[in-house]
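For this view, one protein chain was removed and the others were kept in their places.
Moving on to chain A:
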């Protein structure tokens, strides 16, 4: 009895600092953010009379709606593009590669470098006078620089699909690794071809990995600031850019707080619907 109690209390004591730290830094800002979202900015001071005005403003402003929808669509496109392009890589490493650890290491090394610098590099690659255009012109493949490369949604999706690659590959790889080989043999013995076997056995069994990868990519992408700022141009701006403006140049913290909370709710809602939908789809295939 004594042993058990000391085990419990020691566990609680040891886990307490980390738990309280994260707990406090999640809960306290949230409470204050909610408070701020109901206050009003009056030039230099804050009017603390509670009001729904910020929410009314945010929900009726076409720019906010536009940026919110675009952020979610771009994040969705990034998620789909990353998972689709990453799946074959995870498949290759799990089933075909001989030196799995080496391949996994090769895939993660580029991501041990600064995210800001990688996005910056894409800006240089895709620019009008940039690396890609000049390389294509030097080799004679084009005569005029391509203008559709930078400052649009395409550039944002490409840059983010690059930035998130290992976050898609690793969870899918783990779920592929977990598949019992005898299930695949059974499918073959029962007369399934390679494609049918993949669709009916492999793919459904990797849905947890796909969900994990999608959520890890989708949630932070909706609130990404660096990529839309550097490569998005005016067509690629996202909600984070607007939030930053409220805390910076526009100096309207209450509206910024409101936008942060709304973005969080939107992300949470879409992520939940997506995860439930995919789980249901996975069950139906089987």
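In this text, a contact is a pair of C-beta atoms (placed from the backbone, for glycine too) under 8 Å apart; a residue touches a chain by one contact, two chains touch by 3 or more; residues count from 1.
The rule is simple: contacts and distances are computed from a predicted model.
S.K.: Between "Sarcosine oxidase, gamma subunit family", "FAD-binding protein", "ABC spermidine/putrescine transporter, inner membrane subunit" or "Phosphonate C-P lyase system protein PhnG", choose the name on the UniProt record of the chain that's been left out.
M.R.: "ABC spermidine/putrescine transporter, inner membrane subunit"
S.K.: Considering the complete complex, identify which of A:38, A:53 or A:121 is in touch with the unshown chain.
M.R.: A:121
S.K.: Write down which of A:17, A:62 or A:140 is the residue touching the left-out chain.
M.R.: Checking the options A:17, A:62 or A:140, the one contacting the hidden chain is A:17.
S.K.: Touching the hidden chain in the complete assembly: which of A:26, A:44, A:141 or A:249 does that?
M.R.: Candidates A:26, A:44, A:141 or A:249; residue touching the omitted chain: A:26.
S.K.: Take the complete complex as the reference. Which residues in chain A touch the chain that isn't displayed?
M.R.: 7-15, 17-19, 21-23, 25-26, 28-30, 32-33, 36, 85, 88-89, 91-93, 96, 103, 105-107, 109-110, 112-118, 120-122, 124-125, 127, 129-131, 133-135, 138, 162, 165, 194, 215-216, 219-226, 230, 239-240, 243-244, 247, 253, 256-257, 260, 263-264, 267
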